[in-house]
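The complex appears here minus one protein chain, its other protein chains still in place.
Chains: A and B, in written order; residue numbering restarts at 1 for each.
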Amino acid sequence: MASLVIAEHNHAFILGATLHTVTAAAQCAGDVHILVAGHNAGPAAAAASHIAGVIKVIHADGESLAHGLAENVAQQVLALAGNYSHILFAATPSGKNIAPRVAASLDVAQCSDITKVVSADTFERPIYAGSAIATVQSSDATRVLTVRTTAFGAAASLGGAAAVETVAAVAESGLCSWVTSEIAKSTRPDLTAAKTIVSGGRALGSAEHFDAVLTPLADKLGAAIGASRAAVDAGYAANDLQVGQTGKIVAPELYVACGISGAIQHLAGMKDAKVIVAINKDAEAPIFSVADYGLVEDLFVAVPLWVQTA
Amino acid sequence: MQSYDAIVIGAGVIGSSVAYHLARFGAKNVLVLDRSQIGSGTSTQSSGILRTHYSVIENVELARQSWSVFTDFAAYLGDEEASAGLVKCGYLICAPEGAKLDPLRQALEGQRAKGIRVDFLDRGAARELLPIAHFDDAALIGYEPEAGFADAYLVATGFARAARRNGVKIMEGVNVEKLLTDKGRVVGVQTTQGTFHSDTVISTQNIWAGDIERWTGIPTPVKAERHTVLALEGPEAYTFKMPVFKDLGSPGMLYCRSYGGKQMLVSEGTVGETLAVPDNEQGDIPMDYVAEIGEQVAERFASFGEAGLASSWTGVYDVTPDWNPVLGSVNGMQGLVVGYGFSGHGFKLSPGVGRVLAQEALGMATDVSLAPYALERFSTGQLLTGKYGLGAVS
Partner (left out) sequence: MKILVPVKRVVDYNVKVRVLADASGVDTKNVKMSMNPFDEIAIEEAVRLKEQGLATEVIAVSCGTSQCQETLRTALALGADRAILVETPADADFELQPLAVAKLLNALVAREKPALVILGKQAIDDDANQTGQMLAALANMPQATCASKVELADGQARVTREVDGGQEVLSMRLPAVLTADLRLNEPRYVTLPNIMKAKKKPLETIKPEDLGVDVMPRLKTLKVVEPAGRKAGVKVADVAALLDKLKNEAKVI
């Protein structure tokens, strides 16, 4: 039994998500191999060979693999799939894009976003946006998995000494071609996908204040801006910024609630944030009952001070 | 041993109002217990309508007293940050020729007799207030300017915060398992977080008031009834300046108000879906039902025939046989005071009800007589039945 990890890389480096996926792979099956499928990706393959716990790197190199197109990468994986009991991808946009193609082609089920490996055929995963955790058992001979990287530690990136085996890159599928990429967006991240959200409530007092006070903090943190229902109703923020039961459900790494009281309907929209910060001058505000860090202070003082602090 | 001057079960808008008033009237050691979070039961589902119009005259006085609190909520609580989210847009009600006409006239006259300003409008004047509607079928149109809508959750938390500032202790996430009694007297409550003692317990448990019957054997004629509310986006705006509107001519006795932007909040004012078990979770809303309400809305608001369904949700009422609450002390259980069965119109009475229940619990004279609201009325037959038929304008 061996696990194959499909590396997340940019041809020059191995990306961090891969290290967490390796940890999960080691828990699935003793021998961990990594596939680096890229173009001029020698450096990435070499880096992969140093990851602790990896005993073999398979390096497929060709133009067809230059842009990570799902149609081509999936074919590359399928060429090797017969040797493995477990095939793992990081649950990143790329991993989620490719993994199901592999699973369907092998006529096996996929287990998405696993948070724990219970045994070789049994995994835990979140459902209903994390409101429940399911333990599922696979009856297929090959298990295709995507791994929630925050649920597993990172394998050490140095210490390993795996052999690197070169294989032929698959031919271009001809189904799809890459046109262009626009990375490092200058616009604000989408509210539902943002890693950080700065959110404002009725206490901001006006649309002008809402923008003037929150925008600098959002800029500083690279954050999306959200609003409570009360702020939207009062006209301080547009409808599509509303976080909450009748707005958007978000689960960022960091949620900063400024002048938000914490009505049930709002909490329903952000309770799954990893870290919640509340800034409110009312010590009784319900938001403090869910906040990891609560600052009882006037937001008109605290937020600008935060922005100014290096 | 944890002993209190009074224990309130339920921190919805009624319970938090009771708690605030207990402290305001001098009670020093008050405990409030809620199974979940303040206001998270049915208060949060309220459409927030405020009016003094009732066909049951006893309610008019409670409503009027409550209105004066809503219009100056921050000053009443002594908390400049408090807000009821009040939109004072007035309340318009009309009836066509038929069974509802006389009851409407009597109710309006009744309000006037109590010194409440009520205008009788002709169709043109009504159209000026609510230009998106027609009143071609209206035989009588009443308008009270001192009315509108507000935010029940804000009010519940406002009362709760003010109560806490006055020394009241509120515990959330606590389930009351049993009422502790001794020879017909209340001595306390047993909960999932321990036992608390008091010889005064006030139950404001809304759809969960059936617990009282389980604990004491005293009948609690209340059931949970689920109602659907729609937010329709019109081609024309229903602005905050336009009044809340009650259409006694529509089959479902619709009520509607502005929901912000171009949206109208609308719901039927008749009997809803009875739930076997008290539950305030969202219920299914079939498309056929939406179409049916839509037809009724389009009858009155022509342009809304093309309206889009922006959102929809359900809210639950605690309904009694006459659609009015049971208020006051309970015969056969000394020290137990109840306030349940608001049947969908509790929010607008919450300040007044909080006052009288607190007064009753403290042995003070009540601002309004509680006799008409006694549980006994269901056996003596002196029901507070509304003149429009079953529904929340009672």
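Assume contacts are C-beta pairs under 8 Å (C-beta built on N, C-alpha and C of every residue); 3 or more make two chains touch, one makes a residue touch a chain.
These figures come from a predicted structure and were not determined experimentally.
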Task: Residue of A:1, A:193 or A:212 in touch with the missing chain, whole complex considered - done: A:193
Task: Among B:218, B:285 or B:383, residue touching the chain not depicted - done: B:285
- [ ] Check each of A:93, A:159 or A:235 against the chain that is not shown and name the one that touches it.
- [x] A:93
- [ ] Kindly note down the residues of subunit A that lie in touch with the hidden chain.
- [x] 67, 69-71, 74, 92-94, 96-105, 107-113, 122, 126-140, 173, 175-185, 190, 192-193, 196, 221, 240, 245-246, 249, 253-254, 268, 271, 274-277, 288, 290-297, 302, 305-306, 309
Task: Footprint left on subunit B by the chain that the document does not show - done: 232-233, 279, 281-287, 290-291, 294-295, 298, 304-310, 313-314
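Please note the rule applied: only the chains that are shown with their structure count from here on.
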Task: Distance from subunit B to subunit A - Cα centre to Cα centre, in angstrom - done: 45
TODO: Under the touch definition given earlier, write down the residues of subunit B that touch subunit A in their complex.
DONE: 37-40, 44, 81, 83, 85, 151, 153-154, 157, 160-161, 164, 172, 260-261, 311, 313
TODO: Write out the stretch or stretches of subunit A touching subunit B in their complex.
DONE: 202, 230, 233, 239, 246, 261, 263-265, 282, 284, 286, 289
